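Before I ask anything, let me first share the structure, which is written out below as structure tokens.
Some chains omitted; the rest stay in position.
The chains carry the letters A and B, assigned in the order they are written, with residues numbered from 1 in each.
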Amino acid sequence: MILIVNGSSMKLEDGSSIPQVIAALDIPTTKGLAVAVDGTVIPRSEWDTLALRSGMRLEVLRAVQGG
Amino acid sequence: MREKLQIGGRVFQSRLIFGTGGFTSLHVMELALRESGAEMATVAMRRVDPRAKGSILEVIESAGCDVLPNTAGCFTAADACLTAQLAREALQTEWIKLEVIGDDRSLLPDGPELLVAAEKLVDEGFIVLPYCNDDPILARRLEELGCAAVMPLGSPIGSGTGIRNPLNIAMILERAGVPVILDAGIGTASDATIAMELGCDGVLAASSISKAKDPVRMARSLRLAVESGRLAYEGGRIPRRLYADASSPNEGLAEFDIDAS
């Protein structure tokens, strides 16, 4: 399936869930991350279970310097 | 008089909030943060960047500071609320510095959108600190909605022009029942001192520190400026007058018979 992750398309195997998306982003740690799928925040407790479908838009954010 | 700043039930020893944006490196930021004495430091929420090095959260934590996420960059109440929810999820904090701007050149707040977002986030249990105009009516409304503080601007973010309209800040202060934190516009130490002398409960400084020639020295300057301004507020300044008021006694002046000398 094809997801839109942080504005870019990402191809993943069907049945993948959020941890697979994060793994594919190649970032060192999942600490301090938050994920929204189609404009809704997904609590970390649901990352494993939320079923992702092709075409979904994910935002994977973390805190940066700002403000 | 000497009570501490309290926001959302938390007591602060420092009245300076530290904005982390604009530093050339995390290391310089850390040094400045420690010099500033601040107990709370802002962060923005952005897409993960695999190339990014270091963790701002660890730096803030190791300095003994709490993190205050913001919603910088949001133009609508909806975006701001979602960003706040993501921040809560990512950082495990109910605190949010709420920014909803109307314009990307001035970065000025959009009052009506701000009210919508503030109401929703307060309902959802956030401790909401809204960045707002120096508009006494708007500030009162935000307080009525349950915001934990109001954060009126002195002037546009990063403009460094200080408090352009101190009388508006004074009007906000006169009726505020929650802490008033001067946000945005601080360019240098005296701007912060003036904010505190007006009676503000605290000051947020970002670019004034991070973009100074020597951010670490400027961080210490801002720390002292806020303390100095608070002490002046508590100490009760002398009135302003057009003419002089002698500081040496008028009595006991010698009368020299100079012609005879």
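Couple of notes before you dig in:
The working rule: a contact is a pair of C-beta atoms (placed from the backbone, for glycine too) under 8 Å apart; a residue touches a chain by one contact, two chains touch by 3 or more.
Since the structure is predicted, the reported quantities are computational estimates derived from the model, not experimental observations.
Whole-complex chain count, expressed with the shown labels: A x4, B x4.
Note that only the chains that are shown with their structure count from here on.
Mean C-alpha position of chain A lies 34 Å from that of chain B. If you check the complex, the residues on chain A that touch chain B are 6-7, 25-27, 29, 31-36, 39, 41, 43-44, 59-67. Those residues of chain B that touch chain A in the complex are listed here as 19-23, 26, 29, 42-50, 52, 55-57, 67-70, 72, 82-83, 85-87, 89-91, 97, 204, 206.
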